[in-house]
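For this depiction, one protein chain was excluded, whereas all remaining protein chains were kept in their positions.
Up next is chain A:
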Amino acid sequence: MNRTELYAMAQAELDRQQKFRCRLLCCASTPCISSGGTAVYEAVKQAIEAEGLQAEVEAVATGCVGPCSRGPLITVKMEGREDVVYEQVTPEMAARILDKHLRSKPVALDDKMLPADWPFFVKQKKIVLADSGTVDPEKLESYVARGGYTALGHALREMTPEEVCEEIARSGIRGRGGAGYPSGLKWHMVRKAPGEKKYVVANGDEGDPGAYMDRTLMESDPHRVLEGMAIAGYAVGADQGYIYVRGEYPLAAKRLEKAIRAAERRGLLGSRVLDSNFSFRIDIRMGAGAFVCGEETALMASIMGRRGQPVPRPPYPANKGLWGGPTLINNVETFGNIAAIIGNGAEWYASFGTEKSKGAKIFALAGKVNNTGLIEVPIGITLREIVYDIGGGIPGGRAFKAAQTGGPSGGCIPAEYLDTPIDYETLQKLGSIMGSGGLIVMDDQSCMPDVAKFFMEFCMDESCGKCTPCRVGTVQMHRMLDKITNGTATMDDLKRLEELCLMVKESSLCGLGQTAPNPIYSTLRYFRDEYEAHIKDHHCPAGVCQFGAKAV
């Protein structure tokens, strides 16, 4: 396929879509499927058939729309009218939705309708998720009709690899996996690294509890990730890509597999991409359940079929990665941004976000908040806007206590910083990190030492055991936190805990151990009084911890 044929394919699909008077977009991502989305989709298809509307109405199973707690969701798209989104759709509502919109019957459905000016939608800036919720993830044409693969064509024909790297650097995008390393710099490094065979790896491991943006992106818009990877392959001179999908995400793997096959069949991946001299293959590698495999050197070991244990850096993967070749590892979400940057230009992208952190970031909003789900907001938005405008506040009108970002490597942001802008630097100053984007809201019913213990238990379980500080240190830290939360600790224990935190942080081999003490640090920093209440008064201010009779 060449570019003319690509445009023709897009036009043909657009013409086909135009023929329908109405398109019903049913969300088919995991959260909606779990709450009964498949039955709803079937019911919609049946209702269309029963009424003989096949020529006028099309039902499409799309990717994630966003407000996951309100699923299953259906979007009604009609020519010349504003989109209407229905929440908590049941199979029996399918016929009524058709009645209301196509037969113009007065059907009372307003209580299930999400308002058009709902802050959850209005306050977002969707770049990566722009098409998720409208495209059919299992259909290549659907993505092409939205302008898919044109950025790849543009890069292949009108740009040199160096220019592509330069464009990414100018856009100011930083790695979305958590650490925020400037992507352009990394691309340049891999491009310049000497080596015959180079690799591109998309990290879709996402072990952070409370984060699921990578899965949603792979499920909702797989071609966007593939296109980003292909552009990266061209830019750094690689002809082989791997996408490492977490073992718990079978649906994402299935859709990616399907997308890769479809793209290869049409000549958008594989040999001679878009009739150019560039060839690029992508293979899927499934993880098998190990948090540490999110760390890049461990991830590479896992791709090569070994135990996912990290190795010391340098040499960095950019110089010596998979099978010794230079390897570009980026997060799936980073690759999701690439097509938009090449397509719209670096300046366009750099116009969003703050001085040092450009673009938008996807967050998985969860915990004690009214609207949970997936949001993409410009970097620099305040936490208050996320929690109260987009999230709709705390259920039951309770008080906001803290937001936990960055999973087990992150920290908590207390209520007094609700109005600080969220970007890489600010979060770091507050003792937290952006992380992959999990954002868990906690109300006054959460006990902070208990939260720290929860994360320490996670790190203890997930430590790969290669280096001693992490293997032994996390167990000891967990033991001390356990003593604190059951009321048998002394102030001396707290002091030793802090010393141990510093030791583990300074001497661990990889990111898992280095960041494992972060939840303790940040809860100690803002909620020290809670720790002291546990130790001195044997009292849990949040009423979570059980002390029993043994407290002395």
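Keep in mind that, in the parts below, a residue touches a chain if its C-beta (ideal position, glycine included) is under 8 Å from a C-beta of that chain, and two chains touch if they have at least 3 such contacts; residues count from 1.
To be clear about the criterion, contacts and distances are computed from a predicted model.
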item	value
Chain excluded from display, named as in UniProt, from "Raffinose/stachyose/melibiose transport system permease protein", "Cro/Cl family transcriptional regulator", "NADH dehydrogenase (Ubiquinone), 24 kDa subunit" or "YCII-related domain-containing protein"	"NADH dehydrogenase (Ubiquinone), 24 kDa subunit"
Residue of A:9, A:33 or A:269 touching the missing chain in the full complex	A:33
Chain not shown: contacting residue from A:211, A:236, A:256 or A:282	A:211
Contacting the left-out chain in the complete assembly, out of A:223, A:320 or A:368	A:368
Residue, one of A:290, A:413 or A:460, that touches the chain absent here	A:290
Chain A residues that touch the omitted chain in the full complex	30-31, 33-36, 38-39, 41-42, 61, 67-69, 71, 138, 206-212, 215-216, 247-249, 254, 285-291, 302-309, 364, 366-368, 372-373, 404, 407, 438, 440, 442, 446, 454-455, 458, 461-462, 464
